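Got a structure for you, questions after.
Only one protein chain is missing; all other protein chains are in place.
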Amino acid sequence: VSTNQTRITVRFCETDLMGIVHHANYLQYFEVGRVEWLKERGFSYEKWMAAGLHLPVVEANVRYRKAARFDDELVIETRVVETTRVTLRFGYVVRRDDVVIAEGDTLLACVDDRMIPRRLPKEITSVLATQ
Amino acid sequence: VSTNQTRITVRFCETDLMGIVHHANYLQYFEVGRVEWLKERGFSYEKWMAAGLHLPVVEANVRYRKAARFDDELVIETRVVETTRVTLRFGYVVRRDDVVIAEGDTLLACVDDRMIPRRLPKEITSVLATQ
Amino acid sequence: VSTNQTRITVRFCETDLMGIVHHANYLQYFEVGRVEWLKERGFSYEKWMAAGLHLPVVEANVRYRKAARFDDELVIETRVVETTRVTLRFGYVVRRDDVVIAEGDTLLACVDDRMIPRRLPKEITSVLATQ
Partner (left out) sequence: VSTNQTRITVRFCETDLMGIVHHANYLQYFEVGRVEWLKERGFSYEKWMAAGLHLPVVEANVRYRKAARFDDELVIETRVVETTRVTLRFGYVVRRDDVVIAEGDTLLACVDDRMIPRRLPKEITSVLATQ
């Protein structure tokens, strides 16, 4: 399965009074990785919009392994771990060098403008078939 | 001039590694105060939308006086400090009991869907005239 | 089991370009509910700090049921769903009137200043025993 590596540097505002990255920010990191995964395979946000389709997150799960701190350089590893006709599940591992900081997954549903579930477009399922 | 008092409690995620509220969050606090000021005078977001008007922030200024901390109860005092035919300037004071934590102001411009400046609606200027 | 109801109003800055509350913010809402649950039972943050203990989030899971929008009034229902000698799992339901917007849970571990797992203090386990 094809994975993406996205680099980010922890921002000051992403820490909390415990001196570590606040746990809610990992969902933002996952999203940064997912956006890049999709974009690199030709699925920009404009393309989804033009097709009248959206990919809302319907489920998210995170396991926090180690604390990350201000200015840490992190790598977000993103891949697709499961697909159905209308959903995509992305899996993520966030690392600082060899240390796993957090892992998780998010389930996205393909819907139209009225939030009715729709089949994932052929272009994306054929890309997924080759990964 | 008529002012509003809005109470908020500092959230854990709003602190940073210095153990204090991160300075960017005060623009969010000001916004909470501004939204309530407008809503209490009958200017809900739906009303602006229905009129095809928006009120983007075009300028923001903050002076930080004292640190606020997790779980502090803050009062945001909001009032209109200046108006033109197309702009509104709100002023804010954030207090913890008698201590001023931050002060500032934001300038908002009335624009239409194409971002063309528009006169403020009569309803709001007449409310402002009586304050 | 004893539950808490915490009311929040969706902030403008918590929405995203889809016009709905960004999914990462629900972990912040859960936290607001959890902080209040603990505080109402006498477990303020200062108390944990004074005991040299912390409660970092080690796992988080969210299922998104319906979209919430700007200015929605939401109720966060918080309760403890599972305890071990060193962990606490909180469960959450976020509602707008009778509509379930999101559900989830977070697992917290009791650790000391060096991040070594510690037994939960007797005060909290005895409170939990009576819930």
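Which chain is which? They are A, B and C, in the order written, and residues in each are numbered from 1.
Simple rule for what comes next: contacts are C-beta pairs under 8 Å (C-beta built on N, C-alpha and C of every residue); 3 or more make two chains touch, one makes a residue touch a chain.
Quick caveat: nothing in here was measured; it's all calculated off a predicted structure.
Visitor: One chain is left out of this view; which of A:Arg11, A:Lys66, A:Arg85 or A:Arg119 touches it in the full complex?
Guide: Reading the full complex, the residue touching the unseen chain is A:Arg11.
Visitor: Name every residue on chain C in touch with the hidden partner chain.
Guide: Residues 12-13, 15-17, 19-20, 22, 24, 69-70 of chain C touch the chain that is not shown.
Visitor: Hey, which chain B residues sit against the chain that's not shown?
Guide: Spelled out for chain B, the touching residues are 18, 20, 23-25, 27-28, 31, 54, 56-64, 67, 115.
Visitor: Even though one chain is hidden, which residues of chain A still touch it in the full complex?
Guide: 11-13, 28, 31-32, 35, 39, 44-45, 70-71
As a convention for this text, only the chains that are shown with their structure count from here on.
Visitor: If you count the contact pairs for each chain pair, which pair has the most?
Guide: Highest contact count belongs to chains A-C.
Visitor: Return the chain label for which the distance between chain Cα mean and whole-protein Cα mean is smallest.
Guide: Checking distances from each chain centre to the full centroid gives C.
Visitor: Centroid of chain A to centroid of chain C, CA atoms only: how many Å?
Guide: 23
Visitor: Would you mind pulling out the distance in Å between where the CA atoms of chain A average out and where those of chain B do?
Guide: Their C-alpha centroids are separated by 33 Å.
Visitor: Roughly how far is chain B from chain C, centre to centre by C-alpha average, rounded to an integer in Å?
Guide: 28
Visitor: Can you list every residue of chain B that touches 2 or more other chains, as numbers and ranges?
Guide: Within chain B, residues 12-13, 70 contact more than one other chain.
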